[in-house]
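Input: one structure, supplied below.
For this depiction, one protein chain was excluded, whereas all remaining protein chains were kept in their positions.
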Amino acid sequence: MSAAQRDDSVLLEARGLRLAFGGVKAADGIDLSVRRGEFLAIIGPNGAGKTTFINMTTGYLRPQGGSIHYDGEEITGLAPRAIVKRGIGRSFQLPQLFTEHTVLQNAALAIAARRGVWHPFAPLLSMSVIDEARELLNRFGLDGIRDSRADSLNEGARKLADIAMATALRPRLLLMDEPTSGVAASEKMAVVETLARVLREAEVTAVFVEHDMDVVERFSDRVAVWSQGRILALGPPGEVLRDPDVLREVIGVAAVDPSAASGAGPSREGAPDA
Amino acid sequence: MITWFDENGLLLGLALLDGLAYAALVFMVSVGLNLVFGVLRVLNVAHGSFYAIGAYAAASLGGMAGLPVWASLPVLLLAAVLVGLVLGPVIERILLRRIYAEEPVIQLLVTFALFMILEDAQKLVWGVQPVSNDVAVRWLGTVDVPFAGDVIPFTKYQLFLLPGVALATLVGLAWFLRRTLTGRVIVAVTVDREAATAMGIDAKKVFLLTFTAGAVLAALGGALASPTTSLVPGIGAQTIVLSFAVIATAGLGQIEGAALTALLIGLGRSVAVYFAPELEVVVPYIIMVAVLLVRPQGLFGAAEARRV
Amino acid sequence: MLDLEGVSVAIAGAPVLRGVTLHVPAGGRVALIGRNGAGKTTSLRTLMGLLAPSAGRVLIGGEDAARLPAHHRARLGIGYAPEDRRLFGGFSVRENMVLPAEVLGLTGAEIRRRLDLVFGLLPELVTLAPRRAGGLSGGQGKMVALGRALMVGVRAVMLDEPFQGLAPALALRYAEALKRLRDALPELAILITESNPELLRPLVEATFVIERGEIA
Partner (left out) sequence: MRRAEPWLALAGALALVAVAWAAPWLRFILTLALAKGIAVLGILLLLRAGQVSFGHAMYAAVGAYVVAFAAPSMGDVLVLLPMAMLTAGAIGLVIGLFITRYREIFFSMLNLALSMVLYSLLEKFYAITKGSDGIRVAPLSIAGMPMDGPMAGWVMFGTALTVAACFWWVARQYLISPMGEALAAIKTRETRLEFLGVSARGVLLVAYVLSAIMAGAAGAIIAMTSRHVTPLLAYWTSSGELVFIAILGGAGGVLGPFLGAVTYELIRVYAAAAFADIWQMALGLALLAVILFAPGGVWGVIAGLLRRARAT
């Protein structure tokens, strides 16, 4: 996404978010503004509070302090359903599919959810819904497996179906929790490219948690680095991913030493599926 | 208020004493049900039948001719252990072992079928006429309990023995689960059956052991109840629904919670017996609904760990 | 040490493994590579006896394991760190590690000896030891799962996707721990699953690739 297209006005604004589980601070004063139309990547070590941020923004967890504004309106502590209605969608680290339904039925249910499910006697798979569902699956390259049951899919397809369901609601902001985890390394780039194309076409603003630095580098406009419930750094990927603090904390190399980064063992392309 | 107390003080005292004894019995049964559910993940509808059969067996054994009076107490224990050790392993091995992988509704129905079978079996063995044997209660005699400037004569059996056994069970079970290896093994299986197996734990043995222990506890509850009441068909059904109420109110997998809830429900019910007899059966459920309205996961239950 | 010979496994009627043959020699370090759903976890679970093969043979230390109940694997010195950690959340980290050793009936002295060994290999665990396992982050949990597997796994350990979900920094530390393991316990057989072959190359001597339930 080029800078020219971007509208710099803020779509989502989090101020001073705090949440602790037991003694562990999952959010310790998070301030973050997400701009309209941007792709913002969140990186950081395990347990830094990345998923917690998504959970708070989508109403799954209620912050103990701070506020979240979306499009000028305060949405702090609203229920997930109310937040979905305002145009915020999400996908999950572990894909949340209806496992006893087919891929097509999953998509159709998501579409029906947008249009309203309260019709007791119209079949779910009526023509109008099927057409839209197939179009949706087509866009994500899932049409070939539309009649497979969701629990029989491989992880990559499950991830895509999960995101497809979130986009079926036509959100304006989409939060994705590790969209590429579980996707085989060889397929990862193709999956992300598909995803980026679909989201760009629909003019969706995206926030995504990601462990793969290549994906972050290629697909984000800005990167936020999470560490122990705080934002350690925020900026364009070219800058942030070269910051020595970030390298030490997140990527695990002592300094900007090319031999260390490409040496033996899991290196910065490391943690393959994570 | 004062005049009410003058008129009803004795009745209230009696209700509290009765409630305490009753709560002790309810605890014995529901803690076993809870333990079995925690480990096997099967809600055993036939658990109440163990209670009933324990009670009938105790009454029959205790009624044998030539038994010295002092033996009336050990006989209760003996009956419970016999019933639990015979029924528990047989049922676990033959029936439950086949259904651990099934859906909950199937498991419920299997134990429901078992309940129906055991219900008729009781009628075949002990008939439908009331059976009673209160030698143990009479042998221990009564004690005068001072209450609100008055005295209430109450049986020692109900005042000391029942709460004593319940308390010993509570403390013993909590100690066993936390401090002994077998206890920790049981807890590990409760948390994660497969991981426990990979750690070298024989989950099948743990299931057998736990189910048998649950059966003994239920039978012991019945055996201890037998000298205080006359036994009729249907006591098993009554007990199981009450135990369901206790564990749902307490929250699943709670031992101390089950004890406090049993006390709450036992006292509530016995107060109702004296002051609003038509509400006797309803009170435990009113308590349960009231609690779950405020705390959907039960009084002491932890909210489900969320994972997205 | 660990062998699958033409093993087929079906889960809920759907075939997951089709005639898989896999050999991990004593003291060998072997990677099992494949994408998600290819059958890696199923292979390990079958070796652990948690799934029963519909065809083929499972050998542990050269012996047919068909009649061996699942919980006997630990007795044979096989440790297992599942992909999703599966720690006992209410126990402390130390209790999690000690439990399998106690179940085997090891003496207190032997348990302490093994604990010291594992703490030496995985120094991170020393500070974690008193903490409740339920409160750990995913990455820390992976370390504990490895430590727990090593408490009984004296002849072999099976690690299921140990790097999955680890941030790069933690993945690096985990890999270092595996290297220390290799140097300190040369007689220990290790079977690791991974979806990225590059990652394990420096750590293993042999690699099997599994695709759609078959060794490619």
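Order of writing sets the labels: A, B and C. Residues in every chain begin at 1.
In this section, contacts are C-beta pairs under 8 Å (C-beta built on N, C-alpha and C of every residue); 3 or more make two chains touch, one makes a residue touch a chain.
As the structure is a computational prediction, the values presented were derived from the model and not from experiment.
The missing chain, though absent from the view, touches A, B when the full complex is examined. If you put the hidden chain back, the residue from B:Met64, B:Val90 or B:Val289 that touches it is B:Val289. Check A:Ala27, A:Leu78, A:Ala112 or A:Leu247 against the missing chain and you find that the one touching it is A:Ala112.
Remark: the residues of chain B touching the chain excluded from display are 37, 43, 45, 95, 98-99, 104-106, 108-110, 112-117, 119-121, 123-124, 237, 241, 244-245, 248, 252, 277-282, 284-286, 288-289, 292-293, 296, 298, 308. Seen from chain A, the chain kept out of the figure touches residues 58, 79-81, 84-85, 89-90, 92, 96-101, 105, 108-110, 112-114, 117-125, 165-166, 169.
The rule is simple: only the chains that are shown with their structure count from here on.
Distances between chain centres, each the mean of the C-alpha atoms, put B farthest from chain C.
Once the centre of each chain is set as its mean CA position, chain A and chain C turn out to be 31 Å apart. Centre-to-centre spacing of chain A and chain B amounts to 50 Å, using the average Cα coordinate of each chain.
Measuring from the averaged C-alpha position of chain B to that of chain C gives a distance of 42 Å. Annotation for chain A: no residues touch 2 or more other chains.
For chain A in complex with chain C, the residues that touch the partner chain are 21-22, 24, 43-47, 152-156, 178, 181-187, 211, 213, 248-252, 264-274. Residues of chain C touching chain A in their complex: 14, 35-37, 135-140, 161, 163-176, 179, 194-196, 198-199, 202-203.
Residues 48-50, 69-75, 80, 82, 86-91, 95, 99-100, 102-104, 148, 152 of chain C are the ones that touch chain B when the two sit in their complex.
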